[in-house]
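A single protein chain has been omitted from the complex, and every remaining protein chain is retained in its original position.
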Amino acid sequence: MKLLGEKSLSSILSKLLHVLLYVVPVASIFIAFILSTIFFSDLKEDPSVSCYAQFKHELFSDLKGDDKEWQEMKKMRDLHPAIRVLAISLLGVYIALLFQIIRKSKLIFDNFRNNIVFSHKNVLILSGLTKLVIIFSIISANFSSLLLGIILLILTDILKNGTALQEEHDLTI
Amino acid sequence: MKLLGEKSLSSILSKLLHVLLYVVPVASIFIAFILSTIFFSDLKEDPSVSCYAQFKHELFSDLKGDDKEWQEMKKMRDLHPAIRVLAISLLGVYIALLFQIIRKSKLIFDNFRNNIVFSHKNVLILSGLTKLVIIFSIISANFSSLLLGIILLILTDILKNGTALQEEHDLTI
Amino acid sequence: MSIIFRLDRVMADRKMSLNELAKRVQLTNSNLSILKTGKARAIRMSTLEAICRELNCQPGDLLEYSPDDENTNE
Partner (left out) sequence: MSIIFRLDRVMADRKMSLNELAKRVQLTNSNLSILKTGKARAIRMSTLEAICRELNCQPGDLLEYSPDDENTNE
């Protein structure tokens, strides 16, 4: 299977990331809606009054089903409002980072699909992507994404070396 | 911080992997010993008779401390002997793969430390490494290592392209 | 750059256009332009050979070294 160029792994990944680029914002709005419902509302509303109240009612009934999960959720609801706001903001930062990571990955794979490998543009995109992945791994304390960040760091340097060679090659007629 | 060459990230990673190259076999022998003790022994031996029996006795007392873990372990002990042997062999395959992955990664980072980036040797090592990572990710059904495998697959192709450029460059005087 | 690529002179002598030459030596027009305008950093032996063959000339007719100012100041 081809890895670079038209109809290759890169073009498949580029298309996949293009879809994700739309899925992530929609999913994040949905998650934000559910989380704010859990975090900032009480159960005193009458479920028959509005559609939203009914949704909340059903959500909480669902949650009550599994005792352990419900306890977790209840614990979150008992936190100080400031902490709850902070948790929601952190989630926002997460999603923004993820969105940027997906966007930059898509740009890279677009270039790979067009057989543009060693170029200054790719080096810039990749070094930005690397920074985002490392920030993401530090925020989420995720070891495997830190490993990914280190590999991307070295990949950036390899691409930088390759770009210098490509430049020489382009001026060797 | 430098990424390639002497006193760089690559040389640090190379040293780290060198240490892991010794840690993994030792740790795996230890794990294999504990697991076979759990899997293939009973508790009827008198702990005062031998050092090994005493170790087993202590191990099982420790495990009994946490009820849930003990139940898990007991479930494993109740499995058919053939399945238990299979589980141990699978673990062996895991460790062998991990060892090879670490060994090949070390070879790559050794070359990066010596500023050998675009070379046929590196392409060969990296393509082997990529296969191992993909096999590992399939066996362990691990999504994040599959992602790593895909990135390595593309990195291999980038290195291959770069090697062709490097060859031209080496013969351009 | 004190190596000058005298492609236009030889081409004028042989009455060959840039497009024609590009097609014959299997180079893109833009690459041949880079060569003609002296922006090339290096020249392949195969390119030099193809040009010499098609224009029926020697490398000495195409390449010229002229010691430039900074050299005489040394």
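A, B and C are the chain letters, set down in written order, and residue numbers restart from 1 in every chain.
To be clear about the criterion, contacts are C-beta pairs under 8 Å (C-beta built on N, C-alpha and C of every residue); 3 or more make two chains touch, one makes a residue touch a chain.
Not measured: the values here are computed from a predicted model.
Taking every chain of the complex into account, the absent chain touches B, C. Where subunit B meets the chain that is not shown, the touching residues are 168, 171-173.
Residue-level contact of subunit C with the missing chain is found at 1-3, 40-46, 48-49, 52-53, 57-61, 63-65, 67, 71.
Everything below uses one rule, namely that only the chains that are shown with their structure count from here on.
The centroid of the Cα atoms in subunit B and the matching centroid in subunit C are 56 Å apart. For the pair subunit A and subunit C, the distance between mean C-alpha positions equals 52 Å.
In subunit A, the residues touching two or more other chains are 168, 172. The set of subunit C residues that touch two or more partner chains comprises 42.
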